[in-house]
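One structure coming up, written as structure tokens, with questions to follow.
Only a single protein chain was left out; the remaining protein chains are all shown in position.
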Amino acid sequence: MAKPLNIGMIGYGFMGRAHSNGYHRVNDFFDLPYRPVLKAACARDKDKVKAFADTWGYESTETDWRKLIERKDIDAIDICTPNNTHYEIALAAAAAGKMILCEKPLSMNAPEGLKMAEAVEKAKVPNMVWYNYRRVPAVTMAKNLVAEGRLGKIFHYRANFLQDWTISADLPQGGAALWRLDVNAAGSGVSGDLLAHCIDTALWINGGIHNLSAMTETFVKERKHQLTGKMEKVGIDDACTFMCRFDNGSLGLFESTRYARGHKALYTFEVNGEQASVKWDLHDLHRLQYFDHRDEGQLRGWRSIHVTDSDHPYMGKWWVPGLQIGYEHSFVHQVADFIEGLGTGKPAQPDFRNAYETQLVLDAILDSAKSGQWVDIAK
Amino acid sequence: MAKPLNIGMIGYGFMGRAHSNGYHRVNDFFDLPYRPVLKAACARDKDKVKAFADTWGYESTETDWRKLIERKDIDAIDICTPNNTHYEIALAAAAAGKMILCEKPLSMNAPEGLKMAEAVEKAKVPNMVWYNYRRVPAVTMAKNLVAEGRLGKIFHYRANFLQDWTISADLPQGGAALWRLDVNAAGSGVSGDLLAHCIDTALWINGGIHNLSAMTETFVKERKHQLTGKMEKVGIDDACTFMCRFDNGSLGLFESTRYARGHKALYTFEVNGEQASVKWDLHDLHRLQYFDHRDEGQLRGWRSIHVTDSDHPYMGKWWVPGLQIGYEHSFVHQVADFIEGLGTGKPAQPDFRNAYETQLVLDAILDSAKSGQWVDIAK
Amino acid sequence: MAKPLNIGMIGYGFMGRAHSNGYHRVNDFFDLPYRPVLKAACARDKDKVKAFADTWGYESTETDWRKLIERKDIDAIDICTPNNTHYEIALAAAAAGKMILCEKPLSMNAPEGLKMAEAVEKAKVPNMVWYNYRRVPAVTMAKNLVAEGRLGKIFHYRANFLQDWTISADLPQGGAALWRLDVNAAGSGVSGDLLAHCIDTALWINGGIHNLSAMTETFVKERKHQLTGKMEKVGIDDACTFMCRFDNGSLGLFESTRYARGHKALYTFEVNGEQASVKWDLHDLHRLQYFDHRDEGQLRGWRSIHVTDSDHPYMGKWWVPGLQIGYEHSFVHQVADFIEGLGTGKPAQPDFRNAYETQLVLDAILDSAKSGQWVDIAK
Partner (left out) sequence: MAKPLNIGMIGYGFMGRAHSNGYHRVNDFFDLPYRPVLKAACARDKDKVKAFADTWGYESTETDWRKLIERKDIDAIDICTPNNTHYEIALAAAAAGKMILCEKPLSMNAPEGLKMAEAVEKAKVPNMVWYNYRRVPAVTMAKNLVAEGRLGKIFHYRANFLQDWTISADLPQGGAALWRLDVNAAGSGVSGDLLAHCIDTALWINGGIHNLSAMTETFVKERKHQLTGKMEKVGIDDACTFMCRFDNGSLGLFESTRYARGHKALYTFEVNGEQASVKWDLHDLHRLQYFDHRDEGQLRGWRSIHVTDSDHPYMGKWWVPGLQIGYEHSFVHQVADFIEGLGTGKPAQPDFRNAYETQLVLDAILDSAKSGQWVDIAK
């Protein structure tokens, strides 16, 4: 019988919903040692957090995250607030001995991230960062294929994350809904928001990055700020590209933007190895493209694998072959893996230490974009 | 505040899970007058139904469906048992004044279906049949586009449902998992199991069928029966094709099979109108293909619409543009529509009467396949 | 050194161009015993045939096809005229001892076709019918894969040919450009024009058809006739569907129409076998889709084979891998095969006798559509 795992959620936005759904559903499909209990939701706006709690069935609400952390009946703190608050909350939660599940990116910069990793390690609390795309079954499968050596020596890794929702110059920055456009809340633009996902997946699948050269651009230079009501300089990167060399000798190429008309959330990656290649894209997340040079010559072709069979990662838990799952299931899987890690003592990844590696790359990107120089990744 | 709607579920198989998930999740995303409560699960096997109830959080179990129907604390009966039991259960549930949500196909044949429709109408109980694919957002959108007249006069409707899971002659028939291969439990093969979906969607989108000519085939003539342990004649249709004329003058072409190697659950349909066409397939259920002849000549092309925007059917309830939902969401939508129908008094479709229309077509298919003649659909 | 093969071309329309291009190019790419010489072009309209001859480099022109056939310097007659003239021309050409390359469909009906086949056999003249799609490399490859037994037992064959160019009721029928809409010139509509291709490929790949049931429709009942200037009844089928059983026990499903908005010339076919499946479509004719159940389970998927490698049929003659050829190359290949057949004494297929088999199916289609009965194919 699953034991309760009491969740204290901070934030009620898009990610608050996605995580809550993960907690809510996981035990219907996965046989686990713990059952998440939606104990308390916390946010500054009393009415909004109450409405959120009602919808999702949180048992109580708080308006001060420090109080939430103090509560004895909370086992785990889930941080779904803007990036500039992760550090303070995480340090307090660790000090209070709470498990922490933190939205990505971990921190505003690498030094902050390092301190956060050190804090949870010192406190010995289970911790995890919500790089959910690792848990899309087709992505997990790509990781497995590479790890099993099926691709052979890797030559190329390329990824991009293309969106188009900020093209209008009339879109304001800042405030509850648009804090991702405000550099003070977000720390960076597409690099921390989108490339962070691409980097996390890349480090996981293809290992460390040695050095990189980056370029950023801010197409819309000024936007009205939601809070001040004034036109203010835009501090985030609207687009960010970098090329790099991985430790294994392969070449990397990464791009993200919110100005690619026609792409809503097109996260794609492709890995080219000596013997085989894989590619994936988020717009059809239930498929994995696979090419194997060892196939009979005349019959070689990219295979479109519909990743819905019971022998595909996670898919034995869901429906029957041919019936796809969606975006939100990646969060269910992450909760499942986190809980399983609690049971086995082998913590689910990425934890804070692992997510700190991504922060190092993100810092190097912004450094390089500023200096125009190749930058080595600190190790 | 949503009032409770107490569900009594009969069956615990694939559909039992899909419906339970629908009940479980609907209020997290939809603002509705009722909240389904998983009151009781019922099945003959005590241990199995207990395990099912534990996983999904049903409050109690029953092993006799008649007892379940008698319970005062049950508002609605969900019938997820093999096809040959729908009739008896539904009549009893109607007599007891319960709402009924019945798996498809409604019945073993049209006369049974008619009596079922008459029974619920006489009892004035809300009733619905789980033709869930209507609620895939892209399918709903196709329906809307046709209904709005955007395609103009319709010339062609074609659909198929292709699977490949029964090709092996070693697969047995009958028993709990494989009752769909046993004609006594299923009534028919792919016609009732797969074509029923295609027909329901077609009637909804394109209106009634006037007449048809059908062909069926049973490729594997004998299979071992799970229950008797003996080789027995296979009574179901392994493949079924029919061509038809719709009441609106358009031509229809339908095919289903479980012997199309490479297709897991490829339900596709396409509608060709004078001005525009749409097509859809279940393997990428979050996309709708649309061609509009009124586009500027040189720029005409099939548009691949990623049906994930907030102005797409149902999608305002879920995530953000670009993030797809999956198969199971169609059941969540159906629960939402059913409950909304309870509130508004405009019953969600298809109800029993509507699903009976599909049974009429199914009967005509088997008649035609047997006689080799064109058969008019009874009206 | 290639010997000359003097061609006498009758007709100058779309097919006249396609064949001329085939003759013109074949020796640049294929090493063959003969080199086609464009000796004479023939058509009733003196100016138009002169212009055609100038463009393509025909050495002379004729306005009476009987005169062309009498000429001693002509080795082979190419019949590119409307269907209702094939019979008379072919019989005269055979009597004159000329080789004959006849556009498809061979004849207005099966009895005519039989006489044509008997005539060329009696005259012992090489003969061929331009079912060019057999020579698209991906189609040839599909044929080879089936012939090698790689698919195993065949369960299903489905094909369609969808167009949309006659939807407008303002389009006239008859005359030089639109004889395909005039039943007196064309004999039938989409069945002879489009389904004939589908049937030819199917018989080639999957063997003979045993019986069938067909449906036809004429959506636009009257069109102005180009020659008379009057509104006249439309005698052709605008759409035609049939289902059938092949001699090998597999089921067939065929559809063609000129009312499928959004499809210009979408000829597709798919073959499902016990072990593997193939599918192809003319809109991306350089690709073959292939699924092999013997692939490792988790890595099964439809392979998109870019049929441009030197070990793919015909492709060793063209460019390098990845560089596609187009529609017209199928005619080049057919000329190459015809000439090679002249050299080896193994005639290229389909010859008249073989194309007569397609006529038998076409007659059965029209019979069945009229009677509403299943019709056996005469053998």
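We call the chains A, B and C, going by the order they appear; numbering starts again at 1 in every chain.
Just so it is clear, contacts are C-beta pairs under 8 Å (C-beta built on N, C-alpha and C of every residue); 3 or more make two chains touch, one makes a residue touch a chain.
Predicted, not measured: the structure shown is a model, and the values here were computed from it.
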Omitted chain - touching chains that are shown:
A, B, C
For the chain left out of this view, which of C:55, C:168 or C:228 touches it?
C:55
Using the touch definition from the top, which of A:161, A:269, A:291 or A:352 touches the missing chain?
A:291
Against the chain that's been left off, what residues of chain B make contact? List them.
141, 288, 290, 292, 295, 297-306, 309, 311-312
Provide the residue numbers of chain A that touch the chain removed from this figure.
151, 155-156, 158, 162, 164, 167, 213, 215, 217, 219, 239, 241-243, 245, 251, 253, 255, 257, 259-262, 272-277, 291, 293, 300, 302, 372-374
Tell me which stretches of chain C touch the chain missing from the display.
14, 18, 20-21, 24-25, 27-28, 55-57, 163, 165, 263-266, 282-287, 306, 308-309, 318-329
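Definition applied: only the chains that are shown with their structure count from here on.
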Min distance from chain CA centroid to global CA centroid: chain B
With centres defined as the mean of C-alpha atoms, identify the chain lying farthest from chain C.
A
Rounded Å distance, chain A centre to chain B centre (Cα mean):
36
Report the inter-chain centroid distance for chain B and chain C in whole angstrom, where each centroid is the mean of the CA atoms.
42
Can you list the chain C residues in contact with two or more other chains?
300, 302
